[in-house]
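In what follows, a structure is listed as structure tokens, so that the remarks can point back to it.
All protein chains but one are shown at their positions in the complex.
== chain A ==
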């Protein structure tokens, strides 16, 4: 039996995009029209799947090499790194981060993607990793290209990387997208603009991080991810967070 201290802070639904976003057309028929039922958390929500290093392979966080077929992926080589923390600012250790993206030309390796940019034979476009004891993670990839999509007739997605994070309870489950500093397509994107608050959008834009770049090899971007905080971290001083 759990108590209130095991629970997560209420999710701020005004910070997230609403389910219905007129200008993101696919959401119109896929958004519940009745209000969500607010539920106090129980064991089913404060627990969630756990992962370990045995779930992963050694190249899983290296998208330049994890689908190599005789060469390396083509494109601007980058490192993406950051921390997964909770709303109390505490690192979330040993949590699974999964990423997927288009190749440098803006094409996905997916049977449903028919964009005319070529498939890169050495690029799969997915990676995954566990955060370390402090919530830190990193992966290496190529910068994805922008690509057109069918919404209005001339919509283009800004360069982005899709990111999935678990946390320690099923109620923390989150999928989001990371954008790149300075991209003029961000402001025009109907998917970005499902998020009502400009400060929340800024939270998805990764800055160039020259200090983490590898000279003569890769540029770097920093992307921190914040998951819901657990109440217990207010009262307890656990070594590893929870």
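Assume a residue touches a chain if its C-beta (ideal position, glycine included) is under 8 Å from a C-beta of that chain, and two chains touch if they have at least 3 such contacts; residues count from 1.
Assume contacts and distances are computed from a predicted model.
Chain not shown in the complex: UniProt lists it as "Protocatechuate 3,4-dioxygenase subunit alpha", one of "NADH-quinone oxidoreductase subunit L", "Flagellar basal body rod protein FlgB", "Thiazole synthase" or "Protocatechuate 3,4-dioxygenase subunit alpha". In the complete complex, the residue from A:164, A:188 or A:218 that touches the missing chain is A:164.
Across the interface with the omitted chain, chain A contributes residues 1-2, 6, 11-13, 15-19, 21, 24, 26-34, 36-51, 55, 57, 60, 66-67, 85-89, 96, 98-100, 108-113, 124-126, 128, 162, 164, 168-171, 173-177, 191-192, 194-195, 199-201, 203-204, 225-229, 242.
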